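Excluded from the complex is one protein chain; the other protein chains are retained at their positions.
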Amino acid sequence: MKYLLRRGAFYLLTAWAAITLNFFIPRMLPGDPVRSLINRFQGRISVEATESLYILFGLDEGRPLWRQYLDYWGNLFSGDLGLSFAYFPTPVADIIGQSLPWTLVLVGLSTILSFLLGTMLGIWVGWRRGTWADGLLPVTNFFAAIPYFWIGLLAIALFAVVWPVFPASGGYDGGLIPSATPEFIGSAVYHGILPAVTIIISSMAGWILGMRNMMVTVSSEDYVTVAHAKGLPERKVMVGYAARNAILPNISGFALSLGFIVGGTLVTEMVFTYPGIGYMLYQAVGAKDYPLMQGFFLVITLSVLVANMLADIAYAVLDPRTRQEA
Amino acid sequence: MVTAVEPPAVTPGATTARRSRRGSTNLLFLRNRKTVVGLILLTFFMVLALIGDVIAPYDPSATSPIGLQPPSTDHLLGTTSLGQDILSQILVGTRGVLVVAFLAGALATVLSVLVGITAGYLGGTSDEVLSLVSNIFLVIPALPLIIIVTGLLPSAGGLTIALIIALTGWAWGSRVLRAQTLSLRNRDFVEAARANGESTWRIIIFEILPNLTAVIASGFIGTVIFAMLSEITLAFIGVTSISDWNWGTILFWAQSNQALAMGAWWWFVPAGLCIAGVGTALTLINFGIDEFVNPRLRSTGQNAKVLRAKKIRARVGFTPVLRDTTADRKPPRGAPPSRRTPLPKEQP
Partner (left out) sequence: MTLHSNQPVLEIRNLSVDYGYDDNAVHALRGVDLTLHAGEVLGLAGESGCGKSTLAYAATRLLPPPGLITGGEVIFTSTRDDRRFDLLTADDRRLRATRWEDTAIVFQGAMNSLNPVYRIGRQLTDAIAAHRPQQSAADRSARAHELLELVGIPANRMRSYPHQLSGGMRQRVMIAMALALEPQIVIMDEPTTALDVVVQRQIIQQLMRLRTELGFAVVFITHDVSLLIELADRIAVMYAGQIIEDATAVEMYRAPRHPYTDGLLHSFPPLHGPRQELGGIPGSPPDLVALPAGCSFAPRCRFAFDRCETDHPVLTKTALGDEESHRRVACFQHDRDAESIPDSLMVRHS
């Protein structure tokens, strides 16, 4: 319990740090591109919108910094993330709301699947050490070194152009309107397969290697020898004694590498023009749409924090030693 | 993912922390075939980085009217839709990639060494504070942050990119180093040095640091890989300056010009292979370091051949038995469990 409370406090602190970082970044911009943009849109922005943009970007020199900071927080809590420049006058919050589900589903499912598959394969390869299974490692190594987006490009080239099995881009068939119909969902799934497979293949390699190394290390621990000495069946030793312990560092590793994974998956979205956060962020950067970029950064960071928290809970459940902070 | 767990007492030859290292352990590191392959591959790319722009047949930015062409004798890797030679682009781009990657790796490693070792050694509040800082950096997703920061800057040259990547990527290494330092701190030789009155800095530099070199090296390589992938991704997105040639930039142009749709595989495949090549080389070297530090991971290379030849399978819990083919007769499979050879039972 104490462990979870500590972690919870840490996450709150990190969230605060991320939000504060978000607050300060535009204020550290050299030059003042934001103001020129606001000037450009003058007349088409309501007073309130200009107000919130000022707050977001700290252009109102009249107010002291801490005041701006408080107003910034106030805005956040009321869900006001400003207006997007590129999709003017759509509020940033709306755009995020539209693209977030796509990313959650694609990235969430793929990451979990790749973790599960990678872990299982890693357990198997690590246990069968010294057999032909070791030969898989160099191949896995190779894949771990390839950037996600390149595999995406390759996948598109092979399965969308050369053999047109899957669509090359988009989240769903352009002719359909997003709704909860089976037709739409079917189309969404169809479009999601190639990006999902890309993510799974590129990130699986890391899990396989990590899990395999841990299995090899744990296999030489005394308690595994004891398990063998007790004459327990092989499956029980492999899963209950070895894997159960080997997976622990991997779970905390999973949590930590989420930040990195999210980065990679975002790029995959860009490659596939998948209407998730990644692709929208890409557009935002291209269009110098600062409010949108800020909003995305915030959402991404907070999601990663939540995922980290979930991983921590899983870790606490699996490792009884954490339940007693020594 | 390097561990510092002590091997069981039964196994000899395990690596233990030493005050000075024997020369032979260095050679052992090189004997690992994987490492050698990795080193050779890396050296190849480093040579390219050095002489790339000299041996490039064409100016990578020079356009020509021939347009998009598949590989030919004139252009070994084909041309872009503007008629630029892709081989030259790759050769010239090597330097950009490697310089930024290694620079970022070095900066990040320095940071992680400073923070990690200090936190691990000093303990107490300094540790809490430093750990908090590094955890925050760790959890905040690096790539989006890098994208936004570089996107906000008016122009991002190689040096700036390296700096930003270093600032977002140092946290992982510092965490590993902190854990290692913590375990080393309680070892006897450190206690002895402290009892002798050695100052904290001297202990850190002369006692602890030498034992961490393998972990630091492994962290450095990991960060270099991360840096390379990040910078290429940035170039691919179009965030970094397009004037410097970079493998990612090649892919950026390939993507913007719909290379895929046109089936121009030669535009994006070589760049990806080069990235994978450097990445694999670094990972192999990392493997070598991992196996060197953690002896349990060893013996899959050399020994595998010997084992297969002798038909031994080394397993935990079932020690293999070497059988002289002339000596013993093995009972046929499925023989009844009771008696094998009639050995006289002694009378009580």
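In order of appearance the chains are A and B, and numbering begins at 1 in each one.
The rule is short, and it goes like this: contacts are C-beta pairs under 8 Å (C-beta built on N, C-alpha and C of every residue); 3 or more make two chains touch, one makes a residue touch a chain.
As the structure is a prediction and not an experimental result, all values here were calculated from the model.
Contact with the chain that does not appear here is found for just one residue of A:Arg128, A:His228 or A:Lys288, A:His228. Listed residues A:Ile112, A:Val165 or A:Leu318: the one in touch with the omitted chain is A:Leu318.
Not every partner is drawn; the one left out touches chain B at residues 8-13, 299, 302-303, 306-307, 310, 312, 314-322, 324, 327-328, 330-331, 333, 337-340, 343, 345-348.
Within chain A, the residues in touch with the undisplayed chain are 220-223, 225-233, 236, 240-241, 244-245, 318-321, 324.
Rule of thumb we're sticking to: only the chains that are shown with their structure count from here on.
Chain contact summary for the complex, chain B toward chain A: residues 1, 3, 5, 7-8, 11, 34, 132, 135-136, 138-145, 147-149, 151-154, 172, 175, 225-226, 229-230, 232-233, 236-239, 251, 254-255, 260-261, 263, 265, 268-269, 271-272, 275-276, 278-280, 282-284, 287, 290, 294, 296-297, 300, 304, 307, 313-318.
Chain A meets chain B in the complex at residues 10-11, 13-14, 17-18, 21, 25-26, 29-31, 129-131, 134, 138, 141-142, 144-147, 149-150, 153-154, 156-157, 160-162, 168, 210, 213-214, 216-217, 219-222, 224-225, 227-229, 237, 249, 253, 256, 258-260, 262-264, 266-267, 270-271, 281-282, 285-286, 288, 290, 293-294, 296-297, 300-301, 304-305, 308.
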